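Dropping the structure in here first, questions after.
As you look at this complex, bear in mind that one protein chain is not there, while each of the others sits in place.
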Amino acid sequence: MAGSSFGNIFRITTWGESHGNALGVVVDGCPAGLSLGVEDIQAYLDRRKPGQSKITTSRKEADEVEILSGIFEGRTTGTPLSMLVHNTSQRSGDYSEIANYYRPGHADYTFDAKYGFRDYRGGGRSSGRETIGRVAAGAVASKLLLEFGIGLRAYTKSIGPVTIDRGQFDAQAILSTPTCMPDRNASAQAQAYLEQCMKNHDSAGGVIECVIDGVPAGLGEPVFGKLDALLSQAMMSIGAVKAVEIGDGVEVTTRHGSENNDSFHMEDGQVTKTSNHAGGILGGISDGSQIILRTHIKPTPSIFSPQKTVNRQGEDIEISIKGRHDPIIVPRAVVVVETMAALVIADALLTNASAKLDNLKKIYGR
Amino acid sequence: MAGSSFGNIFRITTWGESHGNALGVVVDGCPAGLSLGVEDIQAYLDRRKPGQSKITTSRKEADEVEILSGIFEGRTTGTPLSMLVHNTSQRSGDYSEIANYYRPGHADYTFDAKYGFRDYRGGGRSSGRETIGRVAAGAVASKLLLEFGIGLRAYTKSIGPVTIDRGQFDAQAILSTPTCMPDRNASAQAQAYLEQCMKNHDSAGGVIECVIDGVPAGLGEPVFGKLDALLSQAMMSIGAVKAVEIGDGVEVTTRHGSENNDSFHMEDGQVTKTSNHAGGILGGISDGSQIILRTHIKPTPSIFSPQKTVNRQGEDIEISIKGRHDPIIVPRAVVVVETMAALVIADALLTNASAKLDNLKKIYGR
Amino acid sequence: MAGSSFGNIFRITTWGESHGNALGVVVDGCPAGLSLGVEDIQAYLDRRKPGQSKITTSRKEADEVEILSGIFEGRTTGTPLSMLVHNTSQRSGDYSEIANYYRPGHADYTFDAKYGFRDYRGGGRSSGRETIGRVAAGAVASKLLLEFGIGLRAYTKSIGPVTIDRGQFDAQAILSTPTCMPDRNASAQAQAYLEQCMKNHDSAGGVIECVIDGVPAGLGEPVFGKLDALLSQAMMSIGAVKAVEIGDGVEVTTRHGSENNDSFHMEDGQVTKTSNHAGGILGGISDGSQIILRTHIKPTPSIFSPQKTVNRQGEDIEISIKGRHDPIIVPRAVVVVETMAALVIADALLTNASAKLDNLKKIYGR
Partner (left out) sequence: MAGSSFGNIFRITTWGESHGNALGVVVDGCPAGLSLGVEDIQAYLDRRKPGQSKITTSRKEADEVEILSGIFEGRTTGTPLSMLVHNTSQRSGDYSEIANYYRPGHADYTFDAKYGFRDYRGGGRSSGRETIGRVAAGAVASKLLLEFGIGLRAYTKSIGPVTIDRGQFDAQAILSTPTCMPDRNASAQAQAYLEQCMKNHDSAGGVIECVIDGVPAGLGEPVFGKLDALLSQAMMSIGAVKAVEIGDGVEVTTRHGSENNDSFHMEDGQVTKTSNHAGGILGGISDGSQIILRTHIKPTPSIFSPQKTVNRQGEDIEISIKGRHDPIIVPRAVVVVETMAALVIADALLTNASAKLDNLKKIYGR
């Protein structure tokens, strides 16, 4: 129960540490017959690679994925997909210093408290590299969802004080700016802001938004398996996330019901919501409109400025963290948010298959 | 997989609809030997009862809990606790109107889309009465946590535009004001605001905060079983919740790392955090300081003002909802937030028992 | 994790003790739209009722089931079904003697070892009455399976040394003989054997066979979710079961492959097995032929003859068990075997719904 599995039917189990031999994931429960190749996975992993701009660490990792099982003649077989990425630039390095104290804002102290010791090389299991398995698995989920016309798009909504202008929305910019902002102007401002942070030996946070189109009404289970509840778990399970919003999120608390309720009307013979404050989910179940969620991410805790902390001997000390660290987590977390959301939706799609007798009659044809 | 179970070891399964015969819960995995009586449960259920003030529905429900199994000679036996509350005021009523259309902001449409039909009497399974099982189970979890010095306290932080003044914090007021605000002045303002909402045939939302003291460092599992991830799922699984924050939440995104990191220092021989922006959780694992979370709740969707919607025949119509409805969900949800948090912490406490060999050696004595 | 849940999608949670207020079950994940009434459940519970012949205890229990949730207008809603049976003949009784010692062949000692104490009234949670919840849930599963042309039939194959003659198979006799044997002649012999056991203050065991017709090929998951693996867990989870066989079971170990392999041939355009040594399961997946399993049940441990044991004070003592006890468990366990098998098949049917992309395309119609 160390918590490395996620999902009920489309179920993933990730493994690996930042400086171990490799990191990876097993995807169990992917339906048979999905066309899938290594390039489908690599495209997503490339979006989270370090070393792609001035505002990410210069640590170079090829992060080339291998698929070890579960595919035959180009299609998923219904049995587990095992995928891994070798750690190529893990250096033996000198971690004796970091081994001995607790970095503020990191999981060093809590891992020690829980397990009695920890893999102190680069954060071990609490490293951002742990998300490699999630992204690889989420790439499979995304490919599956495409078969049903479901598409996901995550992007940076804000970095520090700089927020995108929705009027300037440019989807192309998500993949082509170093900030993953869909607004080139805001992106330029955010870059300037981040460069100043780096000069100050400091770091910044931001907000990632994810929209999901094409989700049929009916996904998500009542009570604890609500679609928004699972999306929240998924988002908050990403390191450094401190808040999650669905639809209009925190803004709804100061509204009246008459303002916040989304009316229904008929459109092209379909029940349609006139507005979408709810963000596509009612009572924990998708309502057929766009699903919208936001994930709030704290500034990178690894900063070069001196900080106060304690060591394992219980002494107050002052430290200065060295090494290569992104001044912001947000841009590289965009694809993590998107793929985690894909995992939730894919699992909900499969789970919903047995929600009513009629569905089963369609399959078993009796 | 209809999603009515929560927790891994301390695992609950709730059941029941708003207008069925009864609602209840089965708690499986509660350790044997916990002193427990019906009064321990009733005290929590009484906190969510309707009809206690002008700002809750006048619908009267006794909500008296029965414990049907799992207790012997005043202690839990380690086998399932079954608890139920009979619905005493369920009226046969005329629901033919509501049966035929989709109330905005409710789960009517999504349940129909998912299951092909729904129990339309008072919301069925998506009713707020579903939380009875959660609160009863959470009362058990809270009693268990007390054995380990862990205490939870939830309260209303804001209602519409009215926010508590932390300088005026009065814990007594939580249970004695109709708003569950720990600030009598703010509570009076919030009541006035709600009375105006009712006059306008409208409703309001708000924020609930929950603090948890005494949690030992080390609870929560890395990756998907992070303590904050499970708290988020728990909170977002409560109807009408649209956002969840841990610690400083959404505020962290505009800070620098140097501002947001909590330093460590030694205090009474203990590793101690100098500040608590993180809200008691680092890397998904409790750090020994106070756990803090906030839950954002939308305005009650049932309002008496006319609203546009569609009926099952696919016609655009205008409706006016009748009946008894709270103008705000927040005060009655306070105990739901608190007990859901208790369930997460209790389960994490049990799960962590096997996290390291040393723990097991203490139990098996070899 | 006290272990009272079973199944992945069609998931049940049972609760209750032999002398508590009530016993019951929550069924979560039953598809919406299944026509279901209390009489569907009662018919199965009536098959396990005591007091129906000389060879079962004369303890009278009405065992009338109530359905508390999950049904609306005669159909399942897709949300949890809660069902319970009140204990009507629970007597306050004097259990002080039994409280103090460990009955051979019972779970008294092991419950004390595990939990530190136990509900000693009539076996508590380890009583045969615990199966009430299983049977009620299995009745729902059986009704669901009938919608897909899947039918189950369990019966007594042998009691002590008396075995049915397959040439005399009479399905009517299963429900009308006190032994549940499908052979009236064997049943009469078995009754005589049991009456002699009772005279000797002793008890007997036997074998229950269960056959399942109409299961489509393809149910069951590879590796740990094999259909036979789950059937074995289901069977062995019934108290007093000491062995489980699938198909030809223990007999296969002395055969050659050429004798044991079932050839395939075409019949009415269908791939058909020429024999069925495998009992309808190949590689853990149903092959479209009849599923056959056998469950071996030990003699009732409660016997009136004097027995040696120890008490909680650690003293060697001799005891004579009193009260009302069946001289054999087998006939009343027949319906338990059948309903547990139904639960496994129903869950496999639902799980298989998402095994291949084609199934999902049938549901989501894209």
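Every chain is named by a letter (A, B and C) in the order it is written, and numbering of its residues begins at 1.
One rule holds for everything that comes next: contacts are C-beta pairs under 8 Å (C-beta built on N, C-alpha and C of every residue); 3 or more make two chains touch, one makes a residue touch a chain.
Owing to the predicted nature of the structure, the values given are computational and were not obtained by experimental measurement.
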Candidates A:42, A:79 or A:185 - the one touching the absent chain:
A:79
Across C:49, C:184, C:298 or C:362, the one contacting the chain not displayed is C:298
Among the options C:53, C:290 or C:307, the absent chain makes contact with C:307
Checked against the full complex, the residue among C:285, C:337 or C:360 that touches the missing chain is C:285
Contact residues on chain C toward the hidden chain run 1-6, 8-9, 14, 102, 104-107, 109-111, 113-116, 125-126, 130, 158, 160-161, 197, 200, 202-207, 216-226, 228-237, 239, 241-250, 252-266, 269, 271, 274, 278-279, 281-288, 296-303, 305, 307-310, 314-316, 351-352, 354-356, 358
Interface residues of chain B toward the undisplayed chain are 8-9, 29, 31-34, 78-79, 144, 147-149, 216, 222, 349-351, 353-364, 366
Even though one chain is not shown, chain A touches it at residues 1-5, 8-9, 11, 13-17, 20-24, 26, 28-30, 32-33, 66, 68-70, 72-73, 75, 77-82, 84, 114-119, 124-125, 350
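Just so it is clear, only the chains that are shown with their structure count from here on.
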Length of the line joining the C-alpha centres of chain B and chain C, rounded to whole Å
38
Cα-centroid distance, chain A relative to chain C, in whole angstrom:
44
Separation of the C-alpha centres, chain A versus chain B, in whole Å, is 26
Scan chain C for residues touching two or more other chains and write them down.
8-9, 29, 32-33, 78-79
